[in-house]
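After this line comes subunit A, so read on.
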Amino acid sequence: MTGYLLEIGQALLALLLAPGLVGFIRWLKARLQGRRGAKPWQPYYDLRKLLGKEVVMSKNASWLFRFAPYVIFATAVAVTLLVPLVAAPLPFDAVGDLLVVVYLLLLGTFFLALAGLDPGTSFGGMGASREVTVAAIAEPTIALAIFGLAVGAGSTNLGRIVAQTLSNPGAVINPGHLLGFTALFIVMIAETGRLPVDNPSTHLELTMIHEAMILEYSGRYLALIEWAAALKLLIFFSLLSNLFLPWGVATTLTPGALGVSVVALVVKLAALAVIVALLETRIAKLRLFRVPELLGVSFVLALLSVTSSFLLR
Partner candidate 1 sequence: MNGHDTLFAQLSTLGASVTLLFGVVLLWRRSLGAYIEAFRWQSLVLSAVFALVGYYGHDHELYIVAVALLALKVFIIPWYLKRLYQRVGGEREAQPYVNIATSLIVAGLLVMLAYAITRPLVMVSKLPTRGGIPLAVGLIFVGLFVIVSRRKALTQIVGFLVLENGIALLAALCTYGIHLIIELGVFLDVLMGFLVMQVIVYHIRNTFESIDVEQLNQLKH
Partner candidate 2 sequence: MTFLFLLFPSLIAAALAAAIRRYRSLVGWVNALLSLIALGAAVKFADHAARGGGASVFGPGELLRADGLSALMMVCVAAVASLALFLSPGFGRESQYSPSQLRRYQFFINLFIFSMLLTVSANNVGVMWIAIEATTIFSAMLIPLTLTKPSVEASWKYILICSVGIALAFAGTVLGYFDFVSLSGRAENALNWPVLLASAPSLHPEVMKLAFVFLLVGYGTKAGIAPMHTWLPDAHSEAPTPLSAMMSGVLLAVALYAVLRWKVVVDATLGDGYTNKLLIALGLLSLVVASFSIVLSRNYKRMLAYSSIEHTGLMCIGLALGPLGVFAAMLHLVNHTAAKSMTFLLAGRVLHRYHTTQIKGVSGLLKTMPGTAGMLAAGLLATIGLPPFGLFISEFALIRAGFATGHPWLMGAVLILLAVAFVAIIGHLNRMLYGTPPEGVAVGEKGGRSLALLSLNVAVLVTLGLALPAPVETLLNQIVRIVSR
């Protein structure tokens, strides 16, 4: 019983933290660029504003256009239930498998791409095709990168992977581990639409990937999609931190351990946010045809991580 309550609590925590994470990165970037920037909790105000606004839709949009935001949001929330955010052995663990997580994320991307195509605008179509190009190489890489860890743990269950790494701290400097981390980091940048793959704050449509697909959305639909995008960022950050550096994750369900784990999660998310903000400020956006090359590198790294974990068992 406590387990299920914990799961719901975990999802709620993620929902609460996600917009703050996005706002924090934006604020950091502004400061690094010498601006004052909006407060880190600005996205919460944005969400409230959007939820209150009227929805304006194109006449050509079909039921898919209205359906997609709910699917995208639902898949993101579902993934937060399955990923070990604060505790490692969870009741949904049996379902909390690597492949399920990848498929859910891909389901969300799929519907987003369809929603971009649905109104029939050219920018939407362009965004959808670019998104699918990136996803085509990125999704297998996610699977491979985490699979490298799974081989070491003997199971693709995320909770068990975390438990395995916790019980064997020396494995952190394994080449398989580090290669997997790097590969997943690059993929995270691609999947969440961060520089150098995609600029989240651009207003030039020809440079957009993610933003182009949601140009037609407004009101509560846009709120849901933005929230889902923030959740995706949080999920990737927590995958990176909890799978590869799992210290702080609670293995027992006592309030003390949980408290420590929440604090640890916040610290790790903040650290990753700082790294991403620094990266975004330093690096310029890649030209579109160079993105497959970058993703190719991450694919090779993931492949190497799997092979070296496999053979150094």
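Quick note on selection: all candidates are chains of the complex that A comes from, given by their letters.
In this text, a contact is a pair of C-beta atoms (placed from the backbone, for glycine too) under 8 Å apart; a residue touches a chain by one contact, two chains touch by 3 or more; residues count from 1.
Quantities reported herein were computed from a predicted structural model and do not represent experimental measurements.
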Report summary line: The sole candidate from 1 or 2 in contact with subunit A in this complex is number 1
Report summary line: Contacts from subunit A onto candidate 1 in the complex sit at residues 170, 173-175, 178-179, 292-293, 296-297, 299-301, 303-304, 307-308, 311-312
